[in-house]
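Mind looking over this structure? Questions follow.
Of the protein chains in this complex, one is absent; all others appear in place.
== chain A ==
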């Protein structure tokens, strides 16, 4: 079956019932999205499809409709995405395991709401667990990225 990942069309020989996460990780070799729970309870596997943050562990690959954006495709022409830059500036990660998911959720949030309030950040980000407790820096990095991000972002690529 065909799957578009970060703008590239892949031809994968997989059971359409296989969750997108495992099709990406084990079959397509795209390792940015992480496995944390398998039941849409932690956000480690978050990817963006059609501007929506999606838990790839709970979506059969056969049901995917649209380009799957993962953290692996966030750097463009050697330039980091403003969210990644803000994450660097604020030194957000500790163990880092949740951060690919956190960053993709933040990307989806800022594309929908360029200047989110604290309540909107809470809403969009509470599905992303961080056992290292990096939340205060996640919040400040989102605000920093919001300030730095052009309102028109190439959301559709």
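We take it that a residue touches a chain if its C-beta (ideal position, glycine included) is under 8 Å from a C-beta of that chain, and two chains touch if they have at least 3 such contacts; residues count from 1.
The criterion applied here is as follows: contacts and distances are computed from a predicted model.
Participant: For the chain not present in this complex, what protein name does its UniProt entry give, out of "Iron uptake system component EfeO", "ABC transporter permease", "Xanthine dehydrogenase family protein molybdopterin-binding subunit" or "Protein-glutamate O-methyltransferase CheR"?
Facilitator: UniProt lists the chain left out of the view as "Xanthine dehydrogenase family protein molybdopterin-binding subunit".
Participant: Out of A:3, A:54, A:68 or A:100, which residue would touch the omitted chain in the full complex?
Facilitator: Touching the chain that is not displayed is residue A:100.
Participant: Tell me which of A:5, A:59, A:74 or A:149 is the one touching the absent chain.
Facilitator: Spelled out, the listed residue whose C-beta touches the missing chain is A:74.
Participant: One chain isn't shown here. Among A:8, A:50, A:63 or A:122, which residue touches it?
Facilitator: A:122
Participant: Extract the touching residues of chain A with respect to the undisplayed chain.
Facilitator: Residues of chain A in contact with the hidden chain: 15, 18-19, 22, 25-27, 29, 31-39, 41-42, 44, 70-72, 74-75, 80, 84, 87-88, 91-100, 103, 121-123, 125-126, 128-139.
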